[in-house]
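Every protein chain of the complex appears in place save one, which is left out.
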Amino acid sequence: MAWTKKILRVNLTEGKVSSEPLNMEWAQQYLGQRGLATRYLVDEIDPKCDPLGPENKLIMATGPLTGTMVSTGGRYSVITKSPLTNCVACSNSGGFIGAEMKSAGWDMIIFEGKSPKPVYLYVENETAELVPADDLWGKSVWEADKLIHEKHGDPQLRISCIGRAAEAGCLYSAVINDLHRAAGRSGVGTVMGSKNLKAVAVRGTRGVGNIKDPKRFMEEVSKAKQVLAENEVTGKGLPTYGTQVLMNVINEVGAMPTRNMREVQFEHANQISAEAMAEPRKSDGKPNLTTNAGCFACTIACGRISTIDKTHYSVVNKPEYWGNSGGLEYEAAWALGCDTGVGDLDALTYANFVCNEDGMDPISFGATVAAAMELYDIGAIDSKTTGGIEMKFGSAEALTQAAELTARGEGFGQDLGLGSKRLCEKYGHPDLSMTVKGQEFPAYDPRGIQGMGLTYATSNRGACHLRSYTVASEILGIPEKTDPLATEGKPGLVKAFQDATAAVDSTGCCVFTTFAWTLENFAPQLDAACEGDWTPEKLVEVGERIWNLEREFNLKAGITAADDTLPKRFFTEGANTGPAKGKKSGVKEMMPEYYQLRGWSAEGTINPDTRKRLGLPG
Amino acid sequence: MKITLKLFASLTDYLPEGAVRNAAEVEVPAGASLNAVIDRYRVPRELAHLVLVNGVYAGASEREKSCLKEGDTLAIWPPVAGG
Partner (left out) sequence: MQKSLHIDPGKCTGCLQCEMACSFENEGVFNPAKSRIKVFTFHEEGRFVPYTCTQCAEAWCLHACPVDAIVINTRTGSKDVIEDLCVGCKVCTIACPFGTVNYSQDTGKVIKCDLCGGDPECAKACPTGAITYIDADATGLDRMRTWAGRTDNAAHVS
C-alpha cells in the first residue's frame, strides 16, 4: 500500500499512453523512486545504448511516501541513462509535482521512444494524452509553464518542463518543476529534450490513500515531525539560513574549491553566504533573501526565495527578473561563485535564476565556466574562442553572459553546454576538468574532506555530494565528528552513507531529514504505510541492493575501476592554504578497502556471492 | 593578546560592536581557554557546536585548554548543516 500500484507508460514514438500494474515484488526489494525506477531501467534498456537515442528511456518516479503527510514526502526522481556520464542518472526534486502525480494515481511515468514532433504530456487523474508542443518549443521553462497553465485554464496544474538549454543539447540540462525546483544533475533534461518531450503537466485530485494502518501512520508521522522540529539543524538552522550557512563553514575549514579547484579558500565567501543574503542592500534596503519556503509536506522549509537588486547591471531594464524566485542554495552559490571566483551576490542570484528559467544544473554550469576560465587563464582559449567574452576568473560579467548564452545554446554557450570534461578535452587540457565519470564536482574539496574524495570517486552518477554526504560527520559532527583529514575509517563511513541514502532516496522523502532522522525514524513511518515489514535493517539491505544494481548498470555500460578516481590535480597539487595545506587526496589508498567492504573484486566488479546475497537480477 | 573572533548564523547576535562580516578583532587574556572566550562573549555553550581554531575543529576536551596564540582565528557556529 501507499503505492498506487500503477504505472503510466508513454510511447512517444507511437504517441500512445497505457496503464500497467506496478511490479509489487520489485517494490518490496527496491521500495520506490530511485531504487524501483532503476530496477525498471535495468530491465528495459541496454546499458550500452545511446543516452540521447530513442532506445533510452526516461522514468519519473515517486516513492511510497510521496504525497502523504510524512514530512518532506513530496519528492520525485527522474531516472535515465545520462548523456553527461553514460552512467545511470537519478536526479531528485522536491516542489509539488511528485505529490500531484501520486494524487493523480501514478507511482511512475515511463517515457520510451522519441516523439516525431515536440509534445507535452497532460495528465488529469487516470486520463493522459500527448499534446502538440510546437508553440512551446523554443520557449523558456518560465514561459512554457505560463502558456500551459493558460491553455488548460487550470492554475492548479503542476508542471515539469525543460528549457532552451535542453533543446540546444546542453549536456547538463535539468528538468525544472514548479518554476524553480530541479531534477538537476546528470543531464536528465537533455534526455527529455532528445525525446521531443517539452513538459509534463499533471492535475491529481484522487488523493493518496491505501495506508496500511492509518491511525499508527498518523502517530508515527507526528512523532517524526516532532523530531525534526526539536532538532537544532532541521528545526532552526535550515529554515533560517538554508544550505547557504555552509559557505563560511566550508571556507573556514579550507575545503572550499576555488577557481576551478586550484585553491581551497575563497576570499569573498563572506559576501555570498547565508549571512550576506540576509543583509539589507544599499539600493532599496531589502535583503537578497525574502523568505524561506517548503516543498510539499516539508516541515523543514530550507528553500530560499530571493530577489535580485533592481539596480544591478544584470537586470537593469529587465523587469521580468525583478520578482521573487528560487534563490541561491549552497551548491549553486559555490559553483557560480567560489569556483569562478565571482563574489557578486546579485550576479550569482541572476545566474541562478537563468539556470532555473532555462533548465540548467547550476553546479555543472558553474564548474564548466570555471574550467573555461582556467583554459582562458593559461591561454588555451582566447576571446576569439569565446566570441568576445573575457573569461577571467572573478568576472561577474563573464559569468552572467555565459549563463545567457548557454541557456539559449548560442555562441560560446554551445561549448559551455558540453560540460567541463568535453570542453577541456576539446581544447587539449583534459586534466583541467574537475569531474568524475564526466560529472562536475560539487562544493567540497576532497583534499580538505577526505571522505568526500571517496564519495566522488565511487558515486554511481559521477561526482556528487548527495550520494554519501560524509560532510555531515567529517565537518558538521552529525551523527558524530570524524577527522576530515584522516582516511582511516572513511571507506566504511562512505559505504554506510551510500546505502542509507539510497534507501532514503527511494521513500519519497528528502535526504535533508537525515540531519535529524536515522533509518530508525523512517522504518516505522514506512511500516505503518506500506505492505510488508519495514525495519531499519531491511532498509539498509534495500539501500545496498540499489547501490549494487546501479553499479552493475554502470559496469555493463562500460565503466571500470579506472573510472573510480579523481582528476590528477588532487594527487599532484596539495591544498594551498588552510588546515589541509599540502594535503592531497587519499582516494587511491582508500579504494581497496572500499571495494572489499562492498563485496567487490579488486577490479571493482561485483563478486558472485554479493550478487547472490542481495538477489541482484540476471 | 589579539585574536579574530568569528560568530556565524544565529550566533551573529553575540558579535562585539564593530564586527564586519561576522568577524571582529578582539583582545583576550593570554592563556585563556576556548571556553573562557566563549563565555566572555556570552555565547551559550550548548550552541557553540562547531568550534574551529584556524579552521581546525576543537572537541570538548580541547575547549578547556588554553590553545590560542596571538593572531589566531576562533570561529564558532551553532549546529548547522546544508548540502
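Going by the order they are written in, the chains are A and B; count residues from 1 in each one.
Going forward, a residue touches a chain if its C-beta (ideal position, glycine included) is under 8 Å from a C-beta of that chain, and two chains touch if they have at least 3 such contacts.
Treat the numbers as computed from the prediction; the structure is a model and nothing was measured.
Participant: The complex has one chain that is not drawn here; which of the drawn chains does it touch?
Facilitator: Output: missing chain touches A.
Participant: Of A:K6, A:H152 or A:R206, which sits in contact with the chain we cannot see?
Facilitator: Result: among the candidates, A:R206 touches the missing chain.
Participant: Which is it among A:N23, A:N324 or A:T518 that touches the chain not included here?
Facilitator: Only one listed residue reaches the unshown chain, and that is A:N324.
Participant: Out of A:A229, A:A496 or A:V540, which touches the unshown chain?
Facilitator: Residue touching the chain left out of view: A:A229.
Participant: In the complete assembly, which of A:C298, A:V315, A:A402 or A:A557 touches the absent chain?
Facilitator: Within the whole complex, the residue contacting the unshown chain is A:C298.
Participant: Where does chain A touch the missing chain, residue by residue?
Facilitator: Residues of chain A in touch with the missing chain: 67-69, 71, 96, 99, 103, 156, 179, 204-209, 214, 218, 225, 229, 239, 290-299, 301, 303, 305-307, 323-325.
Keep this in mind: only the chains that are shown with their structure count from here on.
Participant: Which residues, counting only chain B, touch chain A once they are in their complex?
Facilitator: Listed in rising order, the residues are 6, 8-10, 12, 21-23, 47, 49-50, 52, 54-57, 59, 73, 75, 77-83.
Participant: Which chain A residues qualify as touching chain B in the complex?
Facilitator: Listed in rising order, the residues are 231-233, 236-238, 240-246, 248-249, 252-254, 270-271, 274-276, 302, 329-331, 465-466, 469, 471-472, 475-478, 481, 483-484, 511-512, 515, 578-579.
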